[in-house]
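All protein chains but one are shown in place.
The first chain written gets the first letter, and so on, giving A and B; residue counts start at 1 in each chain.
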Amino acid sequence: MRYSGFRVIAEALTGHKGWKPVWRDPAPQAEYDYIIVGGGGHGLATAYYLAKEFKQARIAVLEKGYLGGGNVGRNTTIIRSNYLLDGNEPFYEFSLKLWEGLEQDFNYNAMVSQRGIINLIHTDAQRDAFTRRGNGMILNGADAELLNRDQVRAMYPFLNFDNARFPIKGALMQRRGGTVRHDAVAWGYARGADMRGVDLIQNCEVTGMRIENGRIRGVETSRGFIGAKKVGVAVAGSSSKVMAHAGMRLPIESHVLQAFVSEGLKPFIAGVMTFGAGHFYVSQSDKGGLVFGGDIDGYNSYAQRGNLPVIEDVAEGGMALMPAIGRARLLRTWGGIMDMSMDGSPIIDKTHVEGLYFNGGWCYGGFKATPASGWCFAHLLAKDEPHKTATAYRFDRFLKGLMIDEKGQGAQPNLH
Amino acid sequence: MSQSNRISGGQIDRSKTFRFTFDGHTYTGHPGDTLASALLANGVRLMGRSFKYHRPRGPISAGSEEPNALVHLRSGARQEPNTRATVAELFDGLEATSQNAWPSLKLDAMAINDRLNSFFTAGFYYKTFMWPAAFWEKVYEPIIRRAAGLGALSKEEDPDEYDKGFLHCDLLVIGAGPAGLMAALTAGRAGARVVLADEDFRMGGRLNAETHEVGGQAGADWAAGVVAELAAMSNVRLMTRTTIVGAFDHGIYSAVERVSDHLAVPMAGKPRQTLWRIYSKRAILAGGATERPIAFENNDRPGIMLAGALRAYANRWGVAAGDRVAVFTNNDDGLRTAKDLQAKGVDVAAVIDSREGGDLLPGIRHLQGTQVIDSSGGLGLKSVTVRLANGKTETISCTALGVSGGWNPNVNITSHHRSRPEWREDIAAFVPGTGGPAGLTAAGAANGALSTHGALLTGQAQAIAALTDLGLTAKAANLPKAEDAPIAISPLWYVHEGKGRAWIDQQNDVTVKDVKLAHKENFTSVEHLKRYTTLGMATDQGKTGNVLGIAVMAELTGQSIPATGTTIYRPPYTPVAMGTLAGRSRGKEFKPFRLTPSHKWAAEQGAIFVEVGNWLRTQWVPKPGETTWRESVDREVLATRRLVGICDVTTLGKIDIQGTDAGAFLDKVYANTFSTLAVGKCRYGLMLREDGMVFDDGTTARMGEHEFVMTTTTANAVTVFRHLEYCRQCLWPDMDVQIISTTEAWAQFSVAGPNARKLLQKIVDQDISDAAFPYMGAGNITVQGLRGRLFRISFSGELAYEIAVPTRYGDAMIRKLMEAGAEFDAIVYGTEALGVMRIEKGHVAGGELNGQSTALNMGLGKMVSKKKDSIGMVLSQREGMNQPDGYRLVGVKPVDPKATISAGSHFMEIGAPVELASDGGWLTSKVYSPHLGSDIALGYLKAGDQKIGRRMRAVNFLTKTDTEVEIVSPHFFDPEGERLRG
Partner (left out) sequence: MIINHPILGPRDAQEFVYLGDANLINRPDGMTAGIEVFHDYLYNRDNPAGEHRELWYHEQGDRSWLVVTRNTVTHEILKVEMARDVAKAQGRSK
């Protein structure tokens, strides 16, 4: 069923009798050509692009809970391609371009909204670093602008310009950055994949992998064994748990990242803002809630909830930046489990097991990567070679000394 | 207007009258009122508009679960959006205005959405607004954003202060209703340290809202008596107006105390609110229960409220929410509302009881087997239509309807650790599940014990259990006699009759139809239902609507409620002001300032300071007549190189390292060798991370055979020290090496320039001639008798020393240095001049020490000794870090000396196309060199070591500049180092 304004009107006039399920609930088949483990954003996007762009094949997505229940449903919805390093920037720019055409492509309004993102500058050294970054972005086909203090002030006059501990001296801006309605991304991909014949199987947890003579044969699940020629794992947050079924130890730790939303407020913040002198980034959703976040809690965790110090730290950053939010109320906090990798960058690669592929290590940047991650993983699964924008995302980069360390923190995941 | 709906009784102080305004109209109320109770007393039912359809709304509750009666409280910079009128305490002069309505609350233009409701179903926006693509940001979204949101912020700085504090206790009791009071009393009498917190301004919980007797006296009086006993106990802390908002690990709870919200403005020196971090050994949740509505067509009109709230307004606040009331219930508790209101003399039109059979209420029209199927009234309830047991319909006029669908235990905090509540069929409600926060138990209504007796009994029992757990002895006292009525409920979630909308989540306008649509579209998992329809996502977090929504979905899917599932509540329990969470960390107090020992002196000179981490350092010191920062910095550089300059370098990390293995230890942590360093000498050290990247650099001196002094960069002072402790304790635990950070212990000054020695010799007691104290010498000295340290090291490239004295003498030292230096025209230079001189000398710093660079990148590859094991040595040898065409540090200057270049520009070959493939690297740091008379920069250039002398371009798209530059050695000034050996 195709969605459109006409369809909404026609259904409204006929009592909404014609709407169909957005996806089927098929029983798992005995075997598939491709199994994608993980029905989050990346897994669903992978299945969608695999079915649409690469292969006419039997494809299933196995999800242990409900579709879109992972980090695609638990993030701060920001999209951007303002990365520093050449290993990352082409990939994220590819992703941003996919976002720009996504809704028309999958016929679902995910509210891709390019209202701009600014990274605030507080020191000359930061300006130098952001200048390097902005130029790199432009060389990679992205957009970037350097704003001075007055330009920032014209955009956001209520920021703390006059009594700040760390004065605002300008910002790096990417106008094409913005936000997307996160759940709709999962649902749009799921619907698009389902329409193309992909079996989306919920409440189906992978409990083991059948590997024979170094080759994957299928997966054991809570709903029985399901055979597969190729298996792609996209379960960020739980990567170590799932890949342990294949005997792998990963360059990844699981950490909790908290996110926050305020009560609904009349429009206040147009775009996305990051405050580097504190640990705070914020945007305002179309519903009016301030959606914001900060640092990860910093210790290994699978608990999907965090502790108070980070909540206070984030609020302190917010108040330091915007003293006008003192009487806005925090409505809800939640936690997502991040695949924190050893250099802060992801992995999309084959494994030592033939037919078993891995996609993970997204740290807390996975949401914006969803379209490109899906596309590149589908490309790898279909063609057995990396997509040109994802060539750096290999397991062996740590062995070879080719880390993609945006923050320069080294092999300590909680610092990325 | 008089308080037309005020009736007798209640816990308000009628001897005092408060005047307040709502939307500009003046009303009166009394101490003890909430804004909602006072407005209801004045006959005002309409208090807000809903989020999506802008439906007129009044309060449905008398507590913090309120979804509808949200207002702007106060005005100006203190305007507080989305404030629940049901918990806002009345004070004299209170000002409130309605929100989310235009032009007025009564005539809201956006109510057109209500007419168009058949288009605005759940998730309609996902299916449209896609064409043309550019229209989303330009047309559709701006319209949606303007329409959305609830209240508005003032956009002015919050003028109030907020505080934070810590509390410690054996037992935290959350909620001071009968269960909480009994728990606190039991634990308090046993001598335990108890904190009893309640969100209300009056303790007692539902006892204040009911007519039940406890121990032969009015429930509220019994509660007051217990509170008085507790207040007399030094081991018990009573906290009213204090909401426990979050449960965290290991017994830590966050609480918000509303210190001043009941006042027009906070008293002098008092915060508006305080965030308490309560560290408890055990905790009891006695947070009561929240009533839930029954959904029926048009069940959202002002005047329709929860039956328990209707009763609370009458009993506690002496307010009849309407002059003629009716009750719609599926359980016995609803009947109490009818009885209590009748007893108060309020006209009770009917009790519409969905259940068949049972006793009829005496003296009240009690209609059994009956349901409300519709209501009427534009801005407030006028009548309800009921389907009688005989199948006929009847319209009953009434201005208030109390609805009771049963009570949901307030399990919220028990699920903050993601424990799922469990269904209890006998009370048709979820109770706390297993796996909640360790040390937390629930008592009373929060745990499904819904009678007063049950609350007292379980409150006592849980307190005894908690104390026993802690090894304390608590005695069970005789419980006061209290009602123990069974829960007689026959679940009814929504009335199936009617084609209109029946509201589940009133604030977000989620109706039964929306749940049905979600079901039809296969959004049947509870999480999908929530996300697709926005059920439970409003400011009340679904306190009244969630269970109802799940029950409707359960019915549609033919599953039981527990099989359908439940969503779990997340912190905070009620929304918390950002200001409260931030406390005093805002404005200039966001982070502490670290001041250098010469700060006071520098401030006296009019120095300009710059933030360097938490430090404030002197950036430059302008002299009279200087109009630009460059003038000052150029002068400081030239004066230092010509005469002598002084710079406070206290911010550099300083670590004393002692022990018989100190040298061997340094060999482990530094890439180069230190065990061979002679006593009385310094050496430049390069420290790697284990991944082989450069971590830090600095000069380390050997002060004795087993005694070294290490310096680190300012930025890494803390992390290097932490790393050394890690190496010492975790990797080489048997090494005899002790370390201590002395960054704050020594005030250290760089004295640089041709006259540096002459200046210092005036104040240093020992001979510091070149022979006695050669280049890279180090030693303990005295400064006119005061112990100090001297290092002959140079960052500027001049003849230079760093001299250190105990920090408390730092201010005296800068004054002494300037006094001694007067005859040499000594000046103080700041971080800008420091930066100029270090780049003139090609020393790496922040822009180059970026954590992403190897020793090889910096031209220091040979410093990494392979003859010994050191941190990072092995992994620095990986192929990707040793590529011949990798980045190398180079110097850069514009071919045209007048041209400017900027750090962050990228290198391109001349004539090469401007594209990624041409990207040769970037300029890391740039300054203007007054000696060379041009901009100079350092940069990382691919194969830069092979490109010295080449011309390239420095391209900066952001400033739209493209400048021809020459690649040179990074050592711009005195490359042979003759000056520093002078």
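Operating definition for what follows: a residue touches a chain if its C-beta (ideal position, glycine included) is under 8 Å from a C-beta of that chain, and two chains touch if they have at least 3 such contacts.
As the structure is a prediction and not an experimental result, all values here were calculated from the model.
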The listed residue (A:57, A:85 or A:303) that touches the chain absent from the view is A:303
Which listed residue (B:109, B:264 or B:438) would be found touching the missing chain in the intact complex?
-> B:438
Touching the absent chain when the full complex is considered, from A:67, A:117, A:342 or A:392 | A:342
Missing-chain contact among B:13, B:425, B:725 or B:765 belongs to B:725
Residues from subunit A at the interface with the omitted partner, ascending | 238, 240-241, 249-254, 298-303, 307, 309, 342, 398-399, 411-414
Just the residue numbers, please: which parts of subunit B touch the chain that's not shown?
-> 248-252, 279, 417, 438, 661, 664, 690-691, 718, 722, 725-726, 729-735, 868-870, 873-875, 877-878
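The rule we apply is simple: only the chains that are shown with their structure count from here on.
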Where subunit A and subunit B are represented by their mean Cα positions, the distance between them in whole Å | 22
How about subunit A: which of its residues touch subunit B in the complex?
-> 3-5, 7-9, 12-13, 16, 19-25, 65-69, 73, 86, 90, 100-101, 103-104, 107-115, 122-123, 125, 127-136, 138-141, 144-146, 157-158, 160, 163-167, 178, 181, 183-184, 187-188, 202, 262-268, 278, 286-288, 303-305, 307-308, 311-312, 314-316, 318-320, 323-334, 397, 399-403, 405, 407-411
Could you pull out which subunit B residues touch subunit A in their complex?
-> 51, 78-82, 118-119, 121, 124-131, 133, 136-137, 141, 144-146, 148-158, 160, 162, 164, 246, 248-249, 252, 254, 275, 277, 416-418, 513, 517, 520-523, 525, 527-528, 531-532, 534, 538-539, 541, 570-572, 575-579, 581-583, 585-591, 610-611, 689-693, 695, 846-847, 850-852, 875, 878-882, 902-906, 914-916, 919, 922-926, 955-959
